[in-house]
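Below you'll find the structure I mean.
Note that this complex is displayed minus one protein chain, with the remaining chains in position.
Chain lettering (A, B and C) follows the sequence in which the chains are written, and residue indices restart at 1 in each chain.
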Amino acid sequence: MLLMGYLPGKLWGVPMAEGLPVTVTITKVVKESPGVTTVFFDREFESCIGQFVMVWVEGTDEIPMALSYKNAITIQRVGDATTRLVAMKPGEKLGIRGPFGNGFRLHGKILAISGGAGTAPLLRVGLECPDVTFLMGARTADELIFHKMLTEKCDVRVATDDGSAGFHGYVAGLLDEISLDEYDTIVVCGPDPMMRSVLSVLQKRSSLEKSQFSMHRYMKCGVGVCGSCCMDPDGLCVCRDGPIFSGLSLQNSELGKYHRNAAGLKEK
Amino acid sequence: MLLMGYLPGKLWGVPMAEGLPVTVTITKVVKESPGVTTVFFDREFESCIGQFVMVWVEGTDEIPMALSYKNAITIQRVGDATTRLVAMKPGEKLGIRGPFGNGFRLHGKILAISGGAGTAPLLRVGLECPDVTFLMGARTADELIFHKMLTEKCDVRVATDDGSAGFHGYVAGLLDEISLDEYDTIVVCGPDPMMRSVLSVLQKRSSLEKSQFSMHRYMKCGVGVCGSCCMDPDGLCVCRDGPIFSGLSLQNSELGKYHRNAAGLKEK
Amino acid sequence: MITLSPEPVMMGGVSARNHLVLAAGVLGTCASSLSRMLRSGAGAVVTKSIGPEPRFGHPGPCLVVLEDGLMNAMGLPNPSKQFQDELSALSGEPVIVSIFGGNPEQFHEVAGWFADKAQAFELNVSCPHASGFGAQIGTNPDIVKACTEAVKEWKKPAWVKLTPNVTDITSIGKAAEEGGADAIVAINTVRAMRISTGMRRPVLGNKYGGLSGKAIFPIAVRCVYELYEACSIPIIGCGGVSCAEDVIEMMMAGAQGVEIGSAIVRDPDIFSHICKDLYAPDGISPREIVGCAHG
Partner (left out) sequence: MITLSPEPVMMGGVSARNHLVLAAGVLGTCASSLSRMLRSGAGAVVTKSIGPEPRFGHPGPCLVVLEDGLMNAMGLPNPSKQFQDELSALSGEPVIVSIFGGNPEQFHEVAGWFADKAQAFELNVSCPHASGFGAQIGTNPDIVKACTEAVKEWKKPAWVKLTPNVTDITSIGKAAEEGGADAIVAINTVRAMRISTGMRRPVLGNKYGGLSGKAIFPIAVRCVYELYEACSIPIIGCGGVSCAEDVIEMMMAGAQGVEIGSAIVRDPDIFSHICKDLYAPDGISPREIVGCAHG
């Protein structure tokens, strides 16, 4: 036995890279729809469904992305970083920080409700959980993603704004045909207005307490420090206290009303 | 299960004081001999017999001291810091870093050989080990320390330079009456010349491999960094590779020939 | 460990609920997160630094977590004048508005927007990674003095937050004091960089960033100690504080109170946890220990 008063422990002599971005190499790029692309890399990240990573597109920016698979992100092209991402080729490199945030608590019979690219964070729910009904909305049939893959695993129902597939209208409309009492867990991801309208329906039908919403806010640090992703009125950080919030906690929140941009200015 | 990519572990939110001196309060001061005093404090340090601590006498210096007990040091007055130490009163405070260094490997029948204040680092050998013969040298009877206490626990034999107690002569002389083959472990602590002469005797009598010497050198850091305690010819640090060295490894060393002072200058 | 008696705290003209202040730029952009920190036990809060124009900040990565701290280059994102709306929701609370500008006039202008709502101002002349702002002006004693004077025209308490990235921090502290500062906050982050060996590039979008957290605590203690010897206005310690023991250490170095930022990453409830350890009914008076390490 050797006792040393000064032993600095595991801190020394190990690489200090823990919190630095992990470099991954892209192995495969799959176009899911005209605007959405999945990028696979050479490393799986142990993660809870619903957690996200910060993706460093060197020279451009670092942006939050759900892990659609343990080794992939699914990107909707909206601006600089996402445009570079969807154009990337196998062999190119990304930096990944995370996974960060909490995750869904999933049990029993699950109802998944997604809008647009919001299907990506819910993909693993459909693929990995045993008893899932998946309500999926998009503007048009072309923009439905993961539809075929999910159909093989679960009961998928579709809504399109233009009626080009499934129900003609918003995904919240699909809820009319669903008996919410049958479900133990309801998970939701999509644009803010879609989530607010789903929230309203669930509230009316007294199903809020079993619902979980995956929120999106502008993120810089991803670890609950910088404050750029904070939501009113509780000052919770989407990156750390979320991104998954119970519907109950969102009732009186800013969801669907406004959010703050990179400068902290409120935007509708 | 929550996986977080960034978890900085035990580092945060805990006091950072680990390697800083621990403050102890003096509880008791015992005069062992005209020049030697034991200072007890309010905290036990888990330690191997033979390890030492760095004792901070605020405003003066920090010096190495063996733990004579788990909660005490026994000080021979030689200069500034030791003079302040022996004058301290219960209620006063010291800073303690450590314990540092290796310790004795003790087994079987043990022969302990001490000179002067060198009895202090060996005290616990005599008190805690079952089968110990203790050879103790001092200049004069007055300067024998822990004599009574050890006599109750083990077979103590004494040598004094002036013949005022026990054998008249150096402690190495006592070895003549000892059958070294009977012992499994031989531990030695005392001034350099005394240790060199014991080493010579053990060498002649082919008992070096079971011997362990507690070395003293000028120490500043105590943790094997600053180099002030290094010994020739192997560049071993007394503070970290020692203070306990096997007799074999000391045969061709500087022991008894020279040592380096605080400036790194060689002194006899 | 030493505990403190819970007494009313007045530091640098601000009446705070305890000695622990939320540092600028940490959960400080909206009223809701600032209130949250107050609810969870912060004695006062400093807002994100607000400047003359809205800024969106540097491209990411903006922050990485190290084993012993954080490194960030946010780039001073802020909503500028519109921050008035957020402040309204915090009226009556111990809120210190952090402000920055490129010159004394800008400092004066920005302070003016909040003069009726802020309890006090903190001048950020120390952010190490925004060109034209922060440390780029905070290394010049004359400018620091002039900026302090400009803000003091609004007759509010003004804290001046210093950068450690200077040869002699006391010269800047003295300049702030001469400019009429009510307190010095030491320190802002230490200029730093990490490189991703996988990407072969600096990890921060801005390349350079500021180191904070545990790694810089010994540097912060040193700066507080130096400033205590050189200046006579109150000092607020900042940098790497993450437990009650650290607060005591900062106070012994000379700080009247501390700001806490990075430690939030490990424990969002850090304020209540430190309060629990730091205060006790039979604790000693803070006056007994502030600066006591100077002997």
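As a convention for this text, a residue touches a chain if its C-beta (ideal position, glycine included) is under 8 Å from a C-beta of that chain, and two chains touch if they have at least 3 such contacts.
Just so we're clear, the structure is a prediction, and the values are computed from it rather than from any experiment.
Chemist: Out of C:A130, C:V160 or C:M252, which touches the unshown chain?
Modeler: C:M252
Chemist: Name, in rising order, the residues on chain B that touch the hidden chain in the full complex.
Modeler: Within chain B, the residues touching the omitted chain are 11, 16-23, 54, 56, 58-63, 93, 95, 97, 220-228, 230-237, 240, 260-266.
Chemist: Give me the chain C residues in contact with the hidden chain, please.
Modeler: Listed in rising order, the touching residues are 1-2, 66-69, 71, 139, 165-167, 190-195, 197, 200-202, 207-208, 211, 214-219, 221-222, 225, 245, 248-249, 252-253, 289, 292-293, 295.
Operating definition for what follows: only the chains that are shown with their structure count from here on.
Chemist: Suppose each chain is reduced to the average of its Cα coordinates; what separation in Å results between chain A and chain B?
Modeler: So the centre of chain A lies 63 Å away from the centre of chain B.
Chemist: Show the residues in chain B shared as contacts by 2 or more other chains, in ascending order.
Modeler: Residues 6, 8-9, 11 of chain B touch two or more partner chains.
Chemist: Which positions in chain C touch two or more other chains at once?
Modeler: 65-68, 265
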